[in-house]
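With one protein chain removed, the remaining protein chains of the complex are shown where they sit.
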Amino acid sequence: MGKIKTIGILTSGGDAPGMNAAIRAVTRGGIYNGFNIKGIYRGYDGLINDEIKPFTTENVSGIINRGGTILKTARSKEFETPEGREKAYKNIQDEGIDALVIIGGNGSLTGAMIFAQEYDIPCIGLPGTIDNDLYGTDNTIGYDTTLNTIVECVDRIRDTAQSHERIFFVEVMGRDAGFLAQNSAIATGAEAAIIPEDSTDVDQLQNFMERGIRKSKKSCIVIVSESPKCGALYYADRVKKEFPGYDVRVSILGHLQRGGSPSARDRILASRTGVGAIEAIMQGQRNIMVGVRNNEVVYVPFADAIRSDKPFDRKLITVLDELSI
Amino acid sequence: MGKIKTIGILTSGGDAPGMNAAIRAVTRGGIYNGFNIKGIYRGYDGLINDEIKPFTTENVSGIINRGGTILKTARSKEFETPEGREKAYKNIQDEGIDALVIIGGNGSLTGAMIFAQEYDIPCIGLPGTIDNDLYGTDNTIGYDTTLNTIVECVDRIRDTAQSHERIFFVEVMGRDAGFLAQNSAIATGAEAAIIPEDSTDVDQLQNFMERGIRKSKKSCIVIVSESPKCGALYYADRVKKEFPGYDVRVSILGHLQRGGSPSARDRILASRTGVGAIEAIMQGQRNIMVGVRNNEVVYVPFADAIRSDKPFDRKLITVLDELSI
Amino acid sequence: MGKIKTIGILTSGGDAPGMNAAIRAVTRGGIYNGFNIKGIYRGYDGLINDEIKPFTTENVSGIINRGGTILKTARSKEFETPEGREKAYKNIQDEGIDALVIIGGNGSLTGAMIFAQEYDIPCIGLPGTIDNDLYGTDNTIGYDTTLNTIVECVDRIRDTAQSHERIFFVEVMGRDAGFLAQNSAIATGAEAAIIPEDSTDVDQLQNFMERGIRKSKKSCIVIVSESPKCGALYYADRVKKEFPGYDVRVSILGHLQRGGSPSARDRILASRTGVGAIEAIMQGQRNIMVGVRNNEVVYVPFADAIRSDKPFDRKLITVLDELSI
Partner (left out) sequence: MGKIKTIGILTSGGDAPGMNAAIRAVTRGGIYNGFNIKGIYRGYDGLINDEIKPFTTENVSGIINRGGTILKTARSKEFETPEGREKAYKNIQDEGIDALVIIGGNGSLTGAMIFAQEYDIPCIGLPGTIDNDLYGTDNTIGYDTTLNTIVECVDRIRDTAQSHERIFFVEVMGRDAGFLAQNSAIATGAEAAIIPEDSTDVDQLQNFMERGIRKSKKSCIVIVSESPKCGALYYADRVKKEFPGYDVRVSILGHLQRGGSPSARDRILASRTGVGAIEAIMQGQRNIMVGVRNNEVVYVPFADAIRSDKPFDRKLITVLDELSI
């Protein structure tokens, strides 16, 4: 592969606040350094269906503060097939794209890794997911905004929980990772968090019910990571059954957790990693995710980034425990 | 009944943002005009169980900007019985309370009306409900904040709806009144609102699907008033069945709609009606709700306030229709 | 003048949150009813310099929730001259514009009135100003958002005022009208408001200092309407001089009061009056401002709308007085 002149950029998977800031950073950082930029719409589907158009600095004006992604996003079934990827590569060649920047989460970077193994195209990932579950970067783009959105919502729920002296089970996103649940529980002064990294059984619930509600506190908030089987509804039902007499309610925050104007941190992280992606391309890097660790921009091989064992600081469980007395 | 010296104040029913501002206004307005104020906790239950304490201006310091109610609230079953009301009246006499201010919605004011018919105690109501369904006041305390909360949430959902090109059915509060749904639909640029005041059938949904989605717009938001049978889940299911091929999602905003720091309007409405309640007492008024109509403080007899036919401006349906093209 | 086919729309004067929602409503309401819409950029200057382009429903997509104005705005010196207005009219004819919708405040509607007296062009105004000083409409577009922005800022300042036990003079917009100052003072629980509608002299300040600070309260907020001579700095200086020993600070909120995503109310008011402007044109109205009074859309002749004596409810002064004890 020769000199890189044109860089394609796409967003893929679940949208995350800050994706637009990342698109802006890659576009402007690229143009600043002499590259052409092409925007690819609707994730990998847009590569396959050739929904691609040239981007100038104006295309990304006024988007740094907007949620969602101007490039749209999708989870592509077709890109999971060899035929899909072949079509995608053909379009890349036809469009004269020499490198790809993919903004997305675990699944999207896995797709990029496979694609890069099959075809000779440098792929650079940016960690765009609210779940914070990518390895090798302290935070992912979108995580901080979503954490703040949850905190705002739970602060509101606390008002009504206290006024009515109720128990609320609040379900938040993060199916496979409890970062959002555990940290929002600490930040809202919740009484407990139920997370995938830690088992929660009846005894614990009882313990917390006795500690919290039965003494001076009359209301209580439990944050629950979403889960097909053991979500907020499941725990609310169990508490109703095992501790009758409490006024138990459920709130499932749902999709509003994905939207909204990105926080300062997410915009800065997106800007730094976006500029980092262009630098990575100029250095000849490929098949890496750009992250920020210990306040330094780092390059993480895709295979590491998508590891499912991002360390979860178990001390946070102690912090929540001590402070919910 | 002799000269009024001591005023009791309580909040009842579903909590609404601005209730604290109303408690503050009644307390300070009362003290300013020479009355003693007593705070009654947990609504009518607190009257029955004698959860009452004297209030000074300091008790209501720093609460104007806080959601919920420092007096707590409840829906009292016991107060619906003659025995309950008898206990309540006995405590009122024992505490030396000469007049009551009740902040609450339809059910709470109905309770006050019945109580005032049975016992010689002047009752003054303040319209504290997010639903805006009290007759004789342009707005209720809490309505404006909840409207803004819904708008903020739907703005966020719009980000993700557009990024993924999805149809969202968003369920908001207002079981018997579509004020929240219709007005939030206009304010968010939603494509449709489904409200109790207006029937929505398959034809209409089809009409709107064809008008909106099938042309240039690829995403769509429908706001749905909560309903035991025909809520957001019901309509989402029907659309999935009758218009397969769309990516349909549901978001039920739930209890977070009740909380949060009250908006400027709600704080002002609460302050004006709170001061108005004290003036009403000084004028010898009883058994009325204090509202604001055409920017003037008005007194509305309880029997009128709780009428179920607060006029709904049907022109708002036209406004939404024209602007969602 | 024959049948109206094409409507031009512009924003003028100081920008106000909700102007975009108004542009959207006029554009979509117009197109819905069969008109062509042309957007005119930079207020009256754009009429003079022919900065005009056709608008479709897509031009106004995704703007209902955005502050500022996509049409830009300006205070045109040239339009104040007969020559300027002549150029403007010539462009109107060349562009085939049959009616004008002007979104702006006092000065902008005055310009429209003069223009409509000189040339045969129906002019419809929308009340777009944060100051709320247009007669005949209960609220102006932008006023509610700015009120909430001020309240948010003062809530923040209160945190630091209380922590340090300081006196803050906070200057807000509204040079000739105290609506913002008086209402934000009530909404934030400020100790006093200094407004153009009411004289504030040393005695009053002393009175309030003695009442508030010298008793239990140790911090204090005074909201001051901006004024060339007697703004927040002036009063802060006087208090420092006459009441030494207090820790006095000044905060001038400035231009951030103009921006931000419009509140629910402002979006709804903009939507209703925008649709109302199209209806006015269809009814053959001209030279009127569309407002909302007592929750009904009304048409107010320009000469009335720009009257400088919009009634100020002096009872609000009493409310603030009683509640700041």
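Labels for the chains are A, B and C, by order of writing; each one numbers its residues from 1.
Following the convention adopted for this analysis, a residue touches a chain if its C-beta (ideal position, glycine included) is under 8 Å from a C-beta of that chain, and two chains touch if they have at least 3 such contacts.
Worth saying up front: this structure is predicted, and the values here are computed from it rather than measured.
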Query: Which visible chains touch the chain that is not shown?
result: A, C
- request: Just name the one of A:T57, A:Q93 or A:Q204 that touches the chain not displayed here.
  value: A:T57
- line: Where A:I31, A:I114, A:C230 or A:M282 are the choices, the one touching the absent chain is A:I31
- prompt: Please identify, in ascending order, the residues of chain C that touch the omitted chain?
  reply: 11, 15, 17, 19, 66-69, 72-74, 149, 153, 155-165, 168, 249-260
- prompt: What residues on chain A make contact with the chain left out of this view?
  reply: 24-25, 28-29, 31-33, 57-58, 62, 64-65, 138, 144, 147-148, 150-151, 155, 158, 162, 183-184, 186-189, 216, 261, 263-265, 267-268, 271-272, 274-275, 293-295, 297, 313, 315-316, 318-319, 322-323, 325
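What we mean here is this: only the chains that are shown with their structure count from here on.
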Chain-level touch network, classified as line, ring, star, complete or other: line
Field: Type of chain A:chain B copy interface by residue overlap (half), same or different
entry: same
Task: Give the rotation angle, in degrees and rounded to the nearest 5, that superposes the C-alpha atoms of chain A onto those of its identical copy chain C.
output: 180
- prompt: At what distance in angstrom does the C-alpha mean of chain C lie from that of chain B?
  reply: 28
Message: Rounded to a whole Å, what is the gap between the Cα centroids of chain A and chain C?
response: 39
- line: Touching two or more other chains in chain C are residues none
